[in-house]
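To start, the structure under review is shown below, and the notes come after it.
Moving on, here comes chain A:
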Amino acid sequence: MSTATAARGAHAPALPDWIEHAAAAAAGPAWLQERRRAGLAAFAAAGFPTRRDEAWKYTDLKLVTRRSFGAGIAAAPELPAIEGLDCPSLVFVNGRLAASHGVPQAVGVQPLAAAIAADDPACRELLATIADPARHRFAALSTALFADGVLVDLPAGTVLEQPLRLVFLAAAGDTPVLECPRVLIRAGANSRATVIEHYGAGTGESLSLAVTEVAAGPGAMIEHYRLQESAPEAFHLGVLAARLERDSTLVSHNLSVGGRIARLDLDAALAEPGAHVTMNGLYVVRERQHADSHSRVDHAVPRTSSDQLYRGVLSGKSRAVFNGKAVVHPGAAGTDAQQSNANLLLSPDAEIDTKPELEIYADDVKCSHGATTGQLDANALFYLRSRGVDESTARSLLTFAFADVVLARMPLAPLRRHAEQLVVGRLPDADRIREFT
Partner candidate 1 sequence: MATGQQDVEQLVARKYRHGFVTDIESDTVPPGLDESVIRLISHKKKEPEFLLQWRLRAFEHWLTMPEPDWAHVRIAPIDYQAISYYSAPKKKTDGPKSLDEVDPKLLETYDKLGIPLHERARLAGVAVDAVFDSVSVATTFKQKLKDAGVIFCPFSEAVQEYPELLEKYLGTVVPPGDNFFAALNSAVFTDGSFVYIPKGVRCPMELSTYFRINAANTGQFERTLIVADEGSHVSYLEGCTAPMRDENQLHAAVVELIAEDDAEIKYSTVQNWYPGDENGVGGIYNFVTKRGDCRGRNAKISWTQVETGSAITWKYPSCILRGDNSVGEFYSVALTNNLQQADTGTKMIHIGRNTRSTIVSKGISAGRGQNAYRGLVKILPGAEGARNHTQCDSLLMGSDCGAHTFPYMEIGNPTAVVEHEATTSKISDEQLFYCRQRGISEEDAVNMIVNGFCKEVFRELPMEFAVEAQNLLSVSLEGAVG
Partner candidate 2 sequence: MLSIKNLHARAGERDILKGLDLEVGPGEVHAIMGPNGSGKSTLAGVLAGRPDLEVTEGTVTYRGQDLLDLDPEERAREGVFLAFQYPVEIPGVNNVYLLKAALNAVRKHRGESELDAFEFLALVKDRMKLMQMGDSFLNRGVNEGFSGGEKKRNEILQMAVLEPALAVLDETDSGLDIDALKVVANGVNSLRSPDRSMVVVTHYQRLLDYIVPDFVHVLSDGRIVRTGGRELALELEERGYDWLRGGANAA
């Protein structure tokens, strides 16, 4: 083991120029420079993953490593419309703040670059401390390279009445662009907020290293949405890492429909009793898309709970990966960890690789997981046909219904409708069923 690491270190290829350039351009105060250097060193030591890395067994990044990514071009910061959703928004183009709509001064939301420049203590305390650089090499790389992002710092007892929407757009010219959207959320005791991260379609080839860190204080409640509808040429490598204190809750809704290769690592550390995380994930891929959902929940102490529901619909030559893990640490009695993954393959050339894992070191626990891959329920299909619905429409309807089990868990109605339309538009025979959904 140690010899292998040493060997790799000795022969580690130099970092590609585009990374060196971006790293040289990244600025900040001394404490941040130190974290940037550590991040770059961690990435350099690990290198780009290959399929020999267990965590990347099914996701090949050759398409990424063959390219180089630059600063991109100027573009208009268009806010993608979501019908019925009118809330404070920040728009980023190529990782830099481009527009701000209706964000009030006093709610604790500010651009990350400005917060760092003002030596905001939340940044110094938490930035790059929640996403584990050893487990998430691209989070480490993001730390080295990011230019801007958002700090959401909610004092104790704050309740954000309106959702906060963060839009990230990539605009590439003739050459691919790198963007490093970075979000840090510190939720004080008993605060409540809804945060939407919207990775819009953008233009051209891009690499997004999108990293969000969440620190939830006692009794805090964060409802987090992540809509990933990047351009078909985009590479999206995301990390969302959360640390939850006593009786706090994170509910994550995560829809992945865009990108050539899209990966999200979603980690929750349930660090104190009463903490809870819900992960609702849906991936809908077609053509040659590749979507990879990794999740990990650490039940570190007694009486914490987690609920993971992931579904996927695959058509064309697409491929999807699900790897969900619940770890129950020694002494974490009273843990309740549930995990479910279900997939529909709609084409003979699609492939799903799924691996729901449990690692349990305590006996007083309720843990279960299930994974299924199969077809639509033949009885339901017959039932619809017997009511006069043609088979093709019936299949589309049932496929949508399968996916909608995840989306139905979104409390924010305008966003749910938007998500549903994104999904419908990606199903075969979309036109037949649009009116029903």
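Picked so that all candidates are chains of the complex that A comes from, given by their letters.
Definition applied: a residue touches a chain if its C-beta (ideal position, glycine included) is under 8 Å from a C-beta of that chain, and two chains touch if they have at least 3 such contacts; residues count from 1.
What you see is a predicted model, and the numbers here were worked out from it, not measured in a lab.
Looking at 1 or 2, the chain of this complex that touches chain A is the one numbered 1. Chain A meets candidate 1 in the complex at residues 1, 4, 54, 58, 330-331, 333, 343, 345-375.
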